[in-house]
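Left out: one protein chain. Kept in place: all the others.
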Amino acid sequence: MTIKTERYKKGLKVFTTNLGPEAKKYAEGLEKIYPKFARVNMEFPFGDLYSDTKILDAHTRELITIGALTVLGYGLPQLEVHIKAALHCGASREEILETITQMLAYGGFPSATNALLTADKVFKEIDNKPKKKKKS
Amino acid sequence: MTIKTERYKKGLKVFTTNLGPEAKKYAEGLEKIYPKFARVNMEFPFGDLYSDTKILDAHTRELITIGALTVLGYGLPQLEVHIKAALHCGASREEILETITQMLAYGGFPSATNALLTADKVFKEIDNKPKKKKKS
Amino acid sequence: MTIKTERYKKGLKVFTTNLGPEAKKYAEGLEKIYPKFARVNMEFPFGDLYSDTKILDAHTRELITIGALTVLGYGLPQLEVHIKAALHCGASREEILETITQMLAYGGFPSATNALLTADKVFKEIDNKPKKKKKS
Amino acid sequence: MTIKTERYKKGLKVFTTNLGPEAKKYAEGLEKIYPKFARVNMEFPFGDLYSDTKILDAHTRELITIGALTVLGYGLPQLEVHIKAALHCGASREEILETITQMLAYGGFPSATNALLTADKVFKEIDNKPKKKKKS
Amino acid sequence: MTIKTERYKKGLKVFTTNLGPEAKKYAEGLEKIYPKFARVNMEFPFGDLYSDTKILDAHTRELITIGALTVLGYGLPQLEVHIKAALHCGASREEILETITQMLAYGGFPSATNALLTADKVFKEIDNKPKKKKKS
Partner (left out) sequence: MTIKTERYKKGLKVFTTNLGPEAKKYAEGLEKIYPKFARVNMEFPFGDLYSDTKILDAHTRELITIGALTVLGYGLPQLEVHIKAALHCGASREEILETITQMLAYGGFPSATNALLTADKVFKEIDNKPKKKKKS
């Protein structure tokens, strides 16, 4: 089964635009496990939804997703992905932390605390990443 | 027990700004049932969070809340309130429907379908509301 | 299929003690739909758990259940049953409202608000019920 | 925006096969509210998933969906749809009630009780429907 | 407290039939922590529900449970147990992956992705297990 439909390619491109080079690895990992799952993951949220930036821009979409993943409570690996994507789309750290704090009102402290600690972990990973040396 | 702290007043003012005149009735309804609950409802989400529009503006906050209420699945009365508030804060109907559609990816069809039907109901109520006659 | 095991009878007795005469009607309603479901409902939570008042008394058990039903968000019919049961087991209205308010911290406003309105509805039903006349 | 893609048509056909003539009305209702939502609803679960009966037949798929909707707790309108679809795909009433009863172990009594009452309601609606007279 | 009721023994036997020798260790682990919990775990889902294969066979029951555990989102350790049990009861890997993929429609990507990765992990553990040597 080849999953390289036009919508898949479009979705992977949008996912890569939002998240950066990690996107391809993520998609390939799912493809190895179950191609049908990987196909719909690229085609639907990324090919159909995030690709449409006329109604909602990528920055706003990512904050909305962070809010939803916060209140769901069990989606911390996906929250990591979308915190990185939000930063990549121009959101500030403070906007992300404020979105999570707003979710206290809708999901309570347990889910929001876990989300806050996840954001902190992502930010620290970014800060501790050795910068690529410039050619000299 | 009087609940008219400064933060309560500030929260009620912000809630009224976002939602319109319904806000006061909502707050008074809760106050009659349990003042402590009404107090924290005005003080915390509205007095502390929504009042702060420097990091996230009211329009964006309301879309994030609509996303969260969609995936939670059981908060349809609150979703009605925040769909009205989002419109009041300048969100378009299409932005609201797109936010709900995006939530398909995070909570699946049952919660998103119920949210879509709720949005449709709110929009129809607004369209069917007899307009106040102008003085002539 | 007869479902009148000893544990069923014990469970129904405990349920009746906690809730009052409504309990029997509730159990019979389930029995008509699917006896296996009705059997485990009486045998397990009521026959096994609520019957054991040595570790946790009925009053405390009912408050814990009210807290759990509040954060779950979708169990409002069951919440009505357990608010009545809590009152029947000696809990005050204020204890019930305070338990629901505490749940703001664990499930946020949407679920707690719906629970608060449910409690208010139950209390009003009780207040509006015509009292049985005493024989004279 | 026309939503009559090939996958949409395929999905609507599968949905109609599983559910009966109600399917078309359901799809058109969503289309009026937000065509993008209606499109993905037909294209993805029905066009992509339920259409594939080689791995899982429609009967088994519907029971799995009934189980999932039971534990989610907030999808009772969707549960009604899929109880009808399960019957339409050859499931017996007892299989449906047993599936819901099994969910006691995974979601507890509140969600399973609400699902049981929903099944009972659907069965009664079917039983009370006046049968079409045969031509004589 | 001895927990060796007839229903407990029956449940443990069914659990062992479905899962294999791991079942006993699982039950004993719970028994050491709280015998009352272990007792109801064996008596109710395994002794009462899974033991009844007249209405739903073990294979179908396990797929339904995998669907439910997928959408719940927080039951990954239990999902591992039931993926193994499903394989033990004759389900193919593809049926399990298809069940999880179907759940995209009911619980969205975060819960289904975590379930897919869990299935992949279980399959790899099985593939990497050194096979017992045959006597020669």
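Chains: A, B, C, D and E, in written order; residue numbering restarts at 1 for each.
One rule holds in what follows: contacts are C-beta pairs under 8 Å (C-beta built on N, C-alpha and C of every residue); 3 or more make two chains touch, one makes a residue touch a chain.
Bear in mind the structure is a predicted one, so any value in this text is a computation, not a measurement.
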Write out, one label after another, the shown chains that touch the chain missing from the document.
A, B, C, D, E
Contact with the hidden chain only, please: which chain E residues?
30, 33-34, 36-37, 40-41, 45, 69, 72-75, 77-78
Residues from chain A at the interface with the omitted partner, ascending:
73-74, 97-98, 100-101, 104, 109-114, 116-117, 119-120
Absent-chain interface residues of chain C come out as 44-45, 49-50, 52, 55-56, 60-61, 63-72, 75, 92, 94-95, 98-99, 101-107
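As a convention for this text, only the chains that are shown with their structure count from here on.
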Using direct touches as single steps, what is the fewest number of steps from chain A over to chain D?
1
Between chain C and its twin chain D, rotation from the CA superposition, multiple of 5 degrees
120
Same or different for chain B and chain C, when you check if over half of the residue numbers at their contact belong to both copies?
different
Centre to centre, by mean C-alpha position, how many angstrom separate chain D and chain E?
26
If you average the CA atoms of chain C and of chain E, how many Å lie between those two points?
31
Give me the residues of chain E that touch two or more other chains.
44, 71, 98, 101, 103-107, 109-110
